[in-house]
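One structure is given below, encoded as structure tokens.
All protein chains but one are shown in place.
Up next, chain A:
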Amino acid sequence: MRDARTWHPPAPPGGTMGEPGARGRFGDYGGRYAPESLVQACREVEEAFREAWRDPGFRGTLAGLLAEHAGRPTPLTPARRLSEALGVRLYLKREDLTHTGSHKINNVLGQALLATRMGRRRLIAETGAGQHGVATATAAALLGLDATVFMGERDIERQSLNVFRMRMLGAEVVPVTSGSRTLKDATSEAMRHWVGMTADSHYCIGSVIGPDPYPWMVKEFQRVIGDEARGQFAAELRTGVPDLVVACVGGGSNAAGTFAGFADTTARLVGVEAAGGAGAARGRVGVLHGCRSLFLQDGDGQIVEARSIAAGLDYPGVGPEHAHLRDLGRARYVTVTDEEAVGAAVRLARTEGIVPALESAHALAWVIRAAGGGELPAGSTVLMTLSGRGDKDVATFKELL
């Protein structure tokens, strides 16, 4: 391990969640491990994003869409009754109140606007539970683009209402029958499809994964969560920042966006993974879907299927910047079980009148456990991103409760 007497350079810029280093790197992770046929398309997305993100006109248009269409800013809600029971001060960043019901819309509006700027007429997306697919279908309808959404056959069976919702919004939903027929395979199929369609289509990746510039770009589009919360906290608390910032992590987009607002503060960052999909906590270095990061693998190097009651956490890896934050020790990654998540969802429903998405319930489950186990000193201030609303999970809750 580290020898305290030797000099170590200060944490690289990645530790404060800025732009990636050369060749799209967050420490050793990230990069652009794309088939040669997709490299040019990735370059074009990077150039367009770099230019757009510097352009106040683009930023203004996006801010307008986020306000008028998506309902931003979202409130910061003190969870009063639950806080009292836990002995901490818990605040919820309410991404569940955005249009379409989850933080996914933040990223999708950004990418859809970028696609328009690049002259692309069609969005390609992968989806697991359907939240990113619905958000993509929504943004496409709003901006007059076509949308093709790839979804595993098993997820289509589990989430038939979201499939109908996407079709109602005018999107084409393509069932994916390969592999485990879930999110991982839908992502592979979307990439295959993009190879043949790069001239007129933009691949709208839903999380902080994929080849450079996607992990960076998606984080930037989600940064609005953390930036808003930072401002809201400054107004709410004398200390200005919470002691702890907590978010659930599948690929890790809502966590990346939340952490980005606090990476340069004293707040401790905690990412909560599903026990059956813990890329950051239990993954091993590898390359999948265009980036080097941490992935669940078997003894031969084959990617293992993730299993979680929360379809949005059903990805067998984690975004490269999370892997980097883990290595730096800047963020900590923990896991909770399906049962803990369901219990936390019920508790939030009954104490605060909010039914959270099963994904978000994972973050809450860890807060409850940490507060009960003495890991959180009494009176700690905690920000938790409530990434989505639980409507999509009502059928699952009904089966279990």
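Following the convention adopted for this analysis, a contact is a pair of C-beta atoms (placed from the backbone, for glycine too) under 8 Å apart; a residue touches a chain by one contact, two chains touch by 3 or more; residues count from 1.
Please note the rule applied: contacts and distances are computed from a predicted model.
*Asks:* Any idea which of "Stage V sporulation protein AC", "ATP-binding cassette domain-containing protein", "MaoC family dehydratase" or "Tryptophan synthase alpha chain" UniProt assigns to the chain that's been left out?
*Replies:* "Tryptophan synthase alpha chain"
*Asks:* Of A:Tyr33, A:Phe233 or A:Phe259, which sits in contact with the chain we cannot see?
*Replies:* Going through A:Tyr33, A:Phe233 or A:Phe259 one by one, A:Tyr33 is the residue touching the chain not shown.
*Asks:* Return the single residue from A:His132, A:Lys184 or A:Arg230 that touches the missing chain.
*Replies:* A:Lys184
*Asks:* Residue by residue, what part of chain A touches the chain that was omitted?
*Replies:* Against the missing chain, chain A presents residues 23, 31-37, 39-41, 178-179, 184-185, 188, 191-192, 195-196, 198, 285-290, 292, 295, 297, 300-303.
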